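Structure record follows, encoded as structure tokens.
Note that this complex is displayed minus one protein chain, with the remaining chains in position.
So that you can tell them apart, the chains are marked A and B in the order they are listed, and the count of residues begins at 1 in each.
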Amino acid sequence: MVPGTRIRSMSTLHSRSRRRAAPGPLLALLLAALSLLPAFAADTPATRQILVKALQAEGDEQITLVKSLADSNSDLVRKVLVAWPRDEVFIIDPGDGSKIPVMLEDLQDADGKSNAIRIDTGGYLKDASGKPEAFFANDLTSVDTDMRLRKAIKDTLDLMTLNDPNPEARGSAIMKLGMSQNPAFLALLQARIPQETNTRVQKALKEAIDTIQLKAPNPATQIAAIQELGNLGSIGSRDVLKSIADDKQSTPEEIKATRKSLAQIDSYISRVNFFGTLFRGLSLGSILLVVALGLAITFGLMGVINMAHGELIAVGAYTCYVVENFFGPGLWLSPFGLRLHIPGINAGGWFYQTYFLFAIPAAFIMSALVGIILEVCVIRFLYRRPLDSLLATWGVSLILQQSFHLVFGAANVQVNSPVWLSGNFTVADVILGYNRLFVIAFAALIVLATWLLLTRTPLGLLIRAVMQNRNMAACMGVPTERVNMLTFAFGSGLAGLAGAFLSQIGNVGPSLGQTYIVDCFMTVVVGGVGNLFGTVYSALGIGAIDETLQQLFGSPVVGKITILVLIILFLQWRPSGLFATKGRGLES
Amino acid sequence: MSPRKEFILAAEDVCKTFDGFKAISNLNFYMDEGELRTVIGPNGAGKTTFLDLITGRTKPDTGSILFGAPGVDLIRKSEYEIYRLGIGRKFQTPTVYTDHTVFENLLLSLEGSRGVFNALSSRVTPAQRDRIHEILKTIGLSARVGAKAGSLAHGQKQWLEIGMLLAQNARLLLVDEPAAGMTDEETVKTGELLLSLAGRHSIIVIEHDMVFVRQIATRVTVLHQGTILCEGTVDEVQGNERVIEVYLGRKAKH
Partner (left out) sequence: MYKTFSKRELLAAFLLGLLAIVVVPSLNAYTPEASFFHISDFAINLWGKYLCYAVLAITVDLLWGYTGLLSLGQSLYFSLGGYMMGMYLMRMIGSLGQYHMPIPDFLVFLGWTSLPAFWKPFNSFPFALMMVILLPGALAFVFGFLAFRSRIRGVYFSILTQALTYAAWLLFFRNNILMGGNNGFTDFKFMLGHDLRTGPTQRGLYTASAIFLLLVYLGCKWLTGTKLGKVQRAIRDSENRVLFSGYAAANYKLFIFVLASVIAGLAGALYVPQVGIINPGQMATGKSLEAIVWVAVGGRGTLVGPIIGAIFVNALESWATRAYPDYWPIMLGGMLLLVVLFLPRGLVGLAEHALALFKRARRGPAAPGEVASDTSPAVNHAPAK
């Protein structure tokens, strides 16, 4: 998701900035946030000089020069060092015998040529008349590299990354340095510790230092390092420690210490896995809950079997897709052979990123509308005939699926996540993704809202009255037809919300509904038809068990099959589900 | 020491709670063989629940329900075991097989094997045919033998159901509001039918219609809030102060 968002936004922003003025400072801020490049650092002329010399030098001298750039803290150096092994740094002889190192600009002119930027000055390479000269990349000779040089470049980059503002980048660079077990890096790493503010990176530093110390000449230092790695719970060094334990040449003290550390690390890993599974199970359960809650209302409370529930979810997902494209470049649809263009407003930057906040209510409304149409035209006639309503709504489901197919195409459509939903934060090595956190919060919110609606509002009271005794409520003057319609619309709207959310975490295609419909019904039935909180527990429970089984069996499909079989067996044992509402069990 | 009286039905200390609501509370009910007992009581008294407990549709929380002599505890039995012991129930709303003919309805209810494979190979014997016609005469539906049960009038459906209980040769008939929805004529006929069946069969009738109760009742039990309020003849019960209070909601004038 993240790369997709970034590149797309970047390229569209890039192209737009060529056409008209971009919304100034906000754009710059966004660019800075989007690109993971560090803040522009010092590109002093001295640095440039060393860089140029390095490019022109050879052999050991070149290696030394490259390595000396490690503490330059220069964005340019970084750029060049990345481009160099890719053969994107060129030497141009302007005709006077001097060799000028350059890099080509991204921007290409009409012929496909690009201007060359001089590394020594940062300006364009100009021809005799003073105009920037454009070249084909293929015409130029790149500065070559050999294995040693590439390694040196890589090491230098890693060392430079020690100063990267992004903790993730720092952390992984530090890990790589540690894994190399090269004592040369020791001083550098130790020097970094007092400067490091991020606790996770601090831990990484300590791990790296200890990993290097594993090869220290002094056995006591080695043992101390082993023990500390155990105490730190260093997952990364597990393999190294294992190899020491297996090494026949290790001393008994080493082996003993290593075994102990490995045990510590393993128990830490299983704790992490446990919480990770729990979290993922919670988020999976939340997805299930969000998806099944609408059904819990229409099926659980109203007793209507709506086989088109899955398609109502898809309506929400596709609405999200349309809204996203509306905020973007617009959309071409081809319903029933006609071509329909939905123009886009081409929003940029932060406004574009808010599309999701508009998509959510839009999805609710669209699905609710479809639900209303369904209720008025079909369901209304079938309240007393549950098997028939199952079949009729299944017919509708087929129609809707094929309609999606015809209007949006058979292939999955891509819905991009807004930036603020991508990424994650980590607590003690347990990864908590933002989108998963969002769905958990989302599910909790929806359940709360539904509960409030049903218990605290007058409409909710009417709904519950109609649910319990439709005829009696009608006699009391409750407009049952309208209440039915609204309740069904509400349940359908919830399905739409689920769809909007699913569009963020998975594929959106015509058969999206079919993927979830069986799970929805299972969740509602297991929880106990007629009881919303039963659905909550059932969804979370099934989510947790599903995730655990996936871990156990290593395969999501086997896990799913097992869950289905378990549910079927569970229902034999407790046909009314977890929380049976009297008179609404399977045996009714 | 006097021998213990042989009851057809003896329910002792029966309690049943639904979701915190005490439907039946310390119920003690005794009925002789061949008796026609009428059970009345205001709504929610637990009359239908009482029948549910006897037929095994729900299980009581405590207590015992003994049937016949020596008493078989019905609590341990499943619904169709209870059925096979000879207890038949007629529901408030007629539940005949609407798509089958009157003849078939009775045929399906006839005593006899209920097994699957037997059902494949069995044919209607002359003895069975005779029995069915005999029952038809009793319930007065001989003229409608070939009609689909769904096309019968409401009262006729009720009689058909009673007929089905007879076909099953039930020793104890549980009849739930037989006069409901009937015309006056039908009600009288139903009363006569029930009276004619008493003696050979034991019958518990649940009813609200006091005129009907007068027609058929010898002994009346009044149920209130899940327990017996009083028992006696119709006059005794109708004159009882507690009963009046319970039914009318105010103390009887002294």
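The definition used in the following text is that contacts are C-beta pairs under 8 Å (C-beta built on N, C-alpha and C of every residue); 3 or more make two chains touch, one makes a residue touch a chain.
Bear in mind that the values here come from a model prediction, so they are computed numbers and not experimental data.
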item	value
Among A:199, A:249 or A:572, residue touching the chain not depicted	A:572
Residue touching the undisplayed chain, where the options are B:72, B:108 or B:230	B:108
Options A:269, A:333, A:390 or A:544, residue touching the unrepresented chain	A:390
Contact footprint on subunit B, counting only the chain that is left out	55, 79-80, 83-84, 88-89, 95-101, 103-104, 107-109, 114-116, 118-122, 146-148, 150-151, 164, 168
Absent chain, residues of subunit A that touch it	305, 378, 381-382, 385-388, 390-392, 394-399, 401-403, 405-406, 518, 521-522, 525, 557-558, 560-561, 564-565, 567-569, 571-573, 575, 586-588
